[in-house]
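Here the complex is missing one protein chain, while the rest keep their positions.
Coming up: subunit A.
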Amino acid sequence: MRQSLLALLAKEPAHGYELKQALETIFGDAYPSPNIGQIYVTLGRLEKDGYVRSVDVEQANRPNKKVYYITATGREALETWVEEPTEGPRVRDEFFMKLVLAPMTGLSDRMALVNRQRRHYLALMRDLRELAERTDPANRVALLLIEGAMLHLQADLDWLERCQEDLP
């Protein structure tokens, strides 16, 4: 979330609640809706690191609100983040660990593990499909995120099939 807040602040100064709303508008249902507490904690850390500063703005009849803006250091950090290549997706290492290790312990056989995992992935796929159906067709960003998640899931399923074929 650090980088997304920095990116939003690079566009214009904002207070915490505005940032929350902006994230929700951009990513829709596909983004884990950030709670306002998390946002303030992250802003606090960014401030401590010197990436953002805040000013108190007085409001009529209401408590002051803190408006955050990005610093030169913050901008540099954001640029580095944008320009560096992003890590590829991790493989499902936890499941693979189970698959390799569980039969040795006599706890479960591989066939059963793979079968259970396949059904679980299909259940997740159903969730993603339903999420896509509920998402506003105009929200390209959210829909592309969901499609990306679906493609990853498809790859996980194909890999599961390979495991079932090749591991005795």
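Rule of thumb we're sticking to: a residue touches a chain if its C-beta (ideal position, glycine included) is under 8 Å from a C-beta of that chain, and two chains touch if they have at least 3 such contacts; residues count from 1.
FYI, contacts and distances are computed from a predicted model.
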Record lookup, UniProt, unshown chain, options "Arsenosugar biosynthesis-associated peroxidase-like protein", "Tryptophan synthase alpha chain", "ABC transporter ATP-binding protein" or "2-oxoisovalerate dehydrogenase subunit beta" -> protein name "ABC transporter ATP-binding protein"
Given A:A30, A:L43 or A:L99, the residue that touches the chain left out of view is A:A30
Subunit A residues touching the chain left out here are 1-2, 4, 27, 29-33, 111, 115, 118-131, 134, 145-150, 153-154, 157-158, 161-162, 164-165
